[in-house]
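Quick one: this structure, given as C-alpha cells, is what I'll be asking you about.
The chains shown are only part of the set, and none of them has been moved.
We call the chains A, B and C, going by the order they appear; numbering starts again at 1 in every chain.
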Amino acid sequence: MYKIGVRIMPRAEVLDTQGRAVGMTLKSKGFQVMDCKVGKFVILQIEGESPAHARAQATKISEDLLCNTLIETFQIEELP
Amino acid sequence: MTELQTKLKLYRLHKDEYAQIQKLLGRDPKGLEWALFSALWSEHCSYKSSKVHLKQLFSQSPRVLQSFGENAGIVDLGQGEKIAFKMESHNHPSFIEPYQGAATGVGGILRDIFTMGARPIALANYLCFGEPKANRMETLVDGVVRGIGGYGNCVGVPTITGQTHFHSSYNENILVNAMAVGYFGKADPICLSKAKGVGNLVVYVGAKTGRDGIHGASMASESFDDNSAAKRPTVQIGDPFFEKLLIEACLEVMKKDLVVAIQDMGAAGLTSSTFEMAEKGEVGIDMNLDQVPLRDSTLTPEDIMLSESQERMLLICDPAKLKPLQEVFERWGLDASVIGKVTQGPNVRLFWNMELITDINPTTIVSHAPQYQRPFEKYNSPYLKPQTPPQDTGSTLQTLETILKSEHGGSREWVYRQYDQRVGAATARDCSDPVGVVRLPESGRALGVVLGCRPHMMRLDPQFGGRDSILHPALQLAVMGFEPLAVTDCLNFGNPEKTETMTQFVAALDGMNSACRELQAPIISGNVSFYNETKSKNISPTPSTGLVGLRSKMENLPTTAFTAEGEDIYTLTWGECWAEGLLAEMNDKTPKAFLNFETQGFDQFVKELTKLGTSDLVSSARVVSKFGLLYALTRMSLSGMGARIESAQNRFVEPLYQIVVSTKNAPALEKEVQSWSLKTLKLQKIGQTQKNELVWADVKVKSEVLNQLYKKSWEAQFENLA
Amino acid sequence: MSDKIGVLRFPGTNCDWDIYKAVEWSGAKPTFLWHQDTFNVEDYDGFVVPGGFSYGDYLRSGALAAHAPAMNSLRTAAEKGYPIFGVCNGFQILCEAGLLPGALLRNAGLRFIDQMIEIETQNSHKRFGLKLKKNQKSRMPIAHADGRYFVTDDELKKIQDNDQVYCTYVANPNGSAGNIAGVMNAQKNVVAMMPHPERAIYEWMGSSDGQLYFRN
C-alpha cells in the first residue's frame, strides 16, 4: 500500500477569490503576507505493485477526477 | 475524591440518582450500565426538570394524530394530507463549533421528521446572538448561518422563515433552534418507533460509528464554564449528502412496507434509540455491539453506545423482508447491517464478541428516570395596573433612523440570502416575509410556517412573553388567511436548579399554555434546553415557538408591503395593552408596560381575521411588532409604495396587539369588521397608500431612503460579514 | 405526440422532482434516468440534468457526477445532436463532463446566494427556449454557491462570436465572465444555465417567466 499526496492549486490565470480573501484578512491582521493561494490536498492510500505503479495510478486519478485542468494544476508526491 | 465521586462526576450523575439506581437494580451499577444511566438520565434525554410541567401542556385537538412521545408531532390537514413537525435546539455545540453545530442541528431535526415517514418540505431557524461586537460573535454568526445553509441547501429542503435576535445575555451562550416540517400524502404511511415482533431483526443503517460527540447528551445538560474548550474533541460532523441518501432510502423502505419500526440515532445515539424502541414496544432486544459498523476500530462498547455520529438510523425489520430492504439501501449507496434481534424480553442484552456485557430492563432506565419538582415561585406580573402609553418625545425621524441602523431594526437579508428558500419549487413566500408559505403538493392548499418568541417581551414579563410567543405568530398567520393549527416549541432557559430560572420557566409555560388553549392550537412537539448559562449568567428566557397554519387556497394571499397606490390603510387594535419594548431597552431604560390582556373574544378575532385574510378585502397586511406602528409602516413602505398617515398613536410604543391592513374596498372592509361585533376590537382608518414616500406628521421620507437604511445596517454592524 | 424527456438523477440531486413537474407541465413526458445505469438514447427526445448537490458538491461541484455511467450515454446523446438542458448543478456537471465550455467557480462573494434575479436572452435554443427572443428579460431565482462562470479570454471571445451565449445576468451576482448565466456548446444542442426556470412556472412562485424554457 502506498500513500500518495496530490496537491491541487488554482491556475494562475484563474482568479483565486478564496486566496484573495484569506490574504486580505491576513494583511488586515498585520501579517506580512504578500500573496496567498488556496488549493486542495488529497491523500490516497493506493494498492499497487510498486511506488511507480501507485504514482501512475494517482496521476490517472488526478487527471480524470481530482483536478479540472482548465482551472487547476496538480502535483503528486509520495508520503511517508 | 473517592473513586465513587470521580465516577459520578465523569458520568454526570447526582449522588441521589446513584442511590436511586442502586435501589432500582438492587445492587451497584456495573460496567456499561454507568454509561447508559448517564446518557438516559441526563436532562437532555430524560427531561427530568421539566417533565412535571410539560405534562400539563395543552396537546390535543381533533386534528392531532401524534403528540409528544414520538420523534415529532403529526397534524391531520384533511383531504388525505398530514404534516409532521418539530423544533430542536443545538445551542451548546454551535457555540463550540458554529458551522458543524448548526449544521448537525438541522440534520438532527430533519431525521426526527423523516423517521416518521414524512418527506421534509420546509425548514426554519430561530437564532439568538450576543451583541455584534462581543467576543467571537462575528465568527459565530458567520459559522452558524453557513452551517444552516450548508446543510439545508444540500439536502434540498427550503428554509422558508426564521428569526434573528441580538442581546448581551447571549454573548456567551447563543441559541440555535431549527425546525423542520414534513409532509405525508395520501399514500404515505406513518411510521413509529415502537419495536415489535419477537424474532424481528434490528438493522443499523447509515454512517459508520465514530468518536463524534461521545457524552454529548450529558454535556448539553451542563452549564458552560472555562473548561468548555477542553471538552472539545467531541465535535460531530454532519454530512448533508449522506443525509439526503438516507432520506430517500428510508422513505422508500417505509413506503414499500419493509420496516416494522424506525428511530433515528439522535442524542445519546444507539443507547437512546435501542432502549426507547424496546421500552415503547415492551419487548427485549439482543444486540451485538461488535457488529456495529465502525469508522474507528479502537472504539469500546461504551464509546459505541454513546457515540453521536450523525446520519444513522435504527430499524426493526421482518427477516423475510431483509433482502429487499438491503437492496433499497444498496441502491442509494448505503449499508444496512443486522446488529441484533427483538426478543421476548423484558431485558435488553448487549453482547461484545459473544460475551454478554449488559443485561438490563429498559423500563428501569427509561421510565424510572428521575423527575424533579424543582423549586419555583408563583409569578406575579408587575404590569397589570391600567396606564396610558407615554407621549412621543424627540425627533421621530432620527429615532427611526437609529432603529433601522441598529442590529435590531435592520434587514436580515444577509442571513437568508445564504439559504435556498425555493428548492422543491413549492415556495410561495420566502424568508423576506414573516410567514413562510409552501404549496401542499396534492391539494394545492397553502401551508404557512411562522416562528414566535420575542426575547424582549420575555425579559419584560416571562408570563406575558410566553403568551406572546403564541399569540403574535398566530396573528401573523391569521391575517394572511392561515388558520393556526398547532405549535412546536424549543424552551431555552438557564439553570433549572436556580429558583429564578424555574420561576421564569413555569410562568412562560403557563402563558404559552393558556394562549394555546384559547386558540385551540395544541403544542404537539418540542424540546427543552436548560443550562443555557455561562459563568453563572443566564440567558434571557427564550421559549421559541413554531406555528403552522393552513389556508384553503393560494389566491388572494396578502403581501406584507404596500403594492398599489390609493388604497386605504386601517389599523385593527385589540384591547389596550402596550409595552415600550425594544426601543426602551436600546436606550437603557426599563420599559414601561400595561399587560392586562383581554382574552374574552380573542379566539373569535383570530378566526374572523383568518377569513378576512383569505378574502379579497386585504391587499397587504402586517402585525405591528417591535418598535411599534411607525416601524411597521416603514417595513411596508420599503419597496417603492409608501403611505400618508394621520394618527395620534404613539409612534414607537408597541401595541399588543395591532394589525395594519390596506384595502381597495374600504366600505366592505368596515362592514365586515363591524359584523364581528367584537367590543375589544377597534378599527381605525389611518391613511392611504401613495407612491415613493412615507409621510406621518413630522416624518416625511422616501421609500428608497428607508430601504437603504434598512439594508445597510448589517454591514455596519458586522464589518467582516458583508 | 408529446416529447419524451429523460431526467438524470445522481445521488444528491435535489431538483429532480421540480424539473420533472416543469417538464410535465409543459406537456412532455418525463422519465427519471438513474446515474448508475446507461440508457438507450433513441428512447428519448431530449434530456435534462437537474440541479442539486450531486455527491454533496464535494471536491468540485459536478466533478464526481460527471463520471457516472449515465453520463456516458448522455455523451452519446450529445454527439448525436439530442437537445440536452442543464440547470444549476446540471450546468456544473455538463461543464465537468466536457460537454460545455468553461467551469463554474465559487461565487465572487464566496457565499451561497438565493435571490430573484433578471436575465437577458442572448440566443434561443431549439428545444429548451425556442420562443425566447433576443434581449428578452426573464425573472427567476438563482440559488448557488458555485456560479461564477469561468472561461479563458480567448474562449470567451470564441463563444461570444459563435453565438453560444444563451443568457446573461442583467446585474452580475457572482462574478461570471461576460455576465454569462447560461451557455451552449458549439453545436448548440447542449445548453445550460445557473438560474432556475423550474422555480418560476406559476405566478404564485413569484414569477412565471420560466415557462418559456420548458414549453416549445
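By definition in this document, contacts are C-beta pairs under 8 Å (C-beta built on N, C-alpha and C of every residue); 3 or more make two chains touch, one makes a residue touch a chain.
Computed from a predicted structure; not experimentally measured.
Asks: When all copies in the file are counted, not just the one of each kind on show, what formula do you get?
Replies: Here the complete complex works out to A x2, B x1, C x1.
Convention: only the chains that are shown with their structure count from here on.
Asks: With chain centres defined as C-alpha means, what is the inter-centre distance between chain A and chain B in Å?
Replies: Here chain A and chain B have centroids separated by 41 Å.
Asks: Roughly how far is chain A from chain C, going centre to centre by Cα mean, in whole Å?
Replies: Comparing mean C-alpha positions, chain C is 29 Å from chain A.
Asks: Give me the residue numbers in chain C that touch at least two other chains, ranges are fine.
Replies: Where chain C is concerned, no single residue meets two or more other chains.
Asks: Hey, what residues on chain A touch two or more of the other chains?
Replies: none
Asks: Given the complex with chain C, which residues does chain A contribute to the contact?
Replies: Against chain C, chain A makes touches at 13-15, 17-18, 21, 40, 64-66, 68, 70-71.
Asks: Where on chain B does chain C make contact in their complex?
Replies: Going through chain B, the ones touching chain C are 146, 149-150, 153-156, 239-242, 244-245, 332-333, 416-425, 427-428, 430, 439, 554, 557.
Asks: Per the contact definition, I'd like the list of chain C residues that touch chain A in the complex.
Replies: 59-60, 63-64, 67, 96, 102-103, 105-106, 108, 110, 148, 150, 152, 175
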